[in-house]
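Before I ask anything, let me first share the structure, which is written out below as structure tokens.
Left out: one protein chain. Kept in place: all the others.
Up next, chain A:
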């Protein structure tokens, strides 16, 4: 048991780093994912992941596989798309889904164009699918900073964020926070996706954001426990995924996300608000 569960993390430095990095990512990304889901923007994470690609690719082509330029590039591309799509949906008749689709497609096309300038490269696979087993100190520091920023921002704007999700017109009638908090939130989405791409890649970092959140929805009817549960599910997925990847010699990113996927599928069936409980168990009812 010890050999199977604990030894890999004790004996190998790269496993410790991978665990540290992915756990920290979960702390920040999972609550953000909960709010994305509750705002019916689950696919926005996916779109944003595509959107940060050209920035990361540009950073990679100019400076090679270095985390700082790629991160900055990703942040810039993500911010442009988030601001653009958010502004169009806030100030015109078009809804967020359509404007987001438009902006991320433009961004994705630009990304593919940038990549094609230098021909294909095996290293670029790292950008897409990450290398959680090769996290260096820079990457860990970056993830820690992003997680800290995310938690701090969520703590400060929590009430506004909940109000903006629950009753946006009310928030607009009592304060001016409505629009800023939406953009701050989109900023957090971009930040966490960018934080995740070194470890999990641009595409899989969405998985760590959305799958635990979607799974947690089946267990509770309140936001705070939902966020906590999502983080726990994220933790469990990271540990399980890394172990799976270590013992079966599988790529670590997909292993983590698939672990989260298993939790999600189990939650659909067995969650307190899942299929099993809501469809089959309620043969008895109370008088009032």
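Worth a mention:
Throughout what follows, a residue touches a chain if its C-beta (ideal position, glycine included) is under 8 Å from a C-beta of that chain, and two chains touch if they have at least 3 such contacts; residues count from 1.
In this section, contacts and distances are computed from a predicted model.
Per its UniProt entry, the chain excluded from the display bears the name "Metal ABC transporter ATP-binding protein", taken from "Dipeptidase", "Protein ImuA", "Metal ABC transporter ATP-binding protein" or "Ger(X)C family spore germination protein".
Screening A:81, A:143 or A:226 for touch with the missing chain picks out A:226. When the missing chain is restored to the complex, the residue among A:38, A:72, A:87 or A:232 that touches it is A:38.
Contact with the chain that does not appear here is found for just one residue of A:19, A:32, A:160 or A:260, A:160.
Although one chain is not drawn, the whole complex shows that of A:63, A:177 or A:235 it is A:177 that touches it. Considering the whole complex, the residue from A:10, A:169, A:248 or A:288 that touches the absent chain is A:169.
Counting over the whole complex, chain A has residues 38, 156-157, 159-160, 162-163, 165-175, 177, 217, 220-223, 226 touching the chain that is not drawn.
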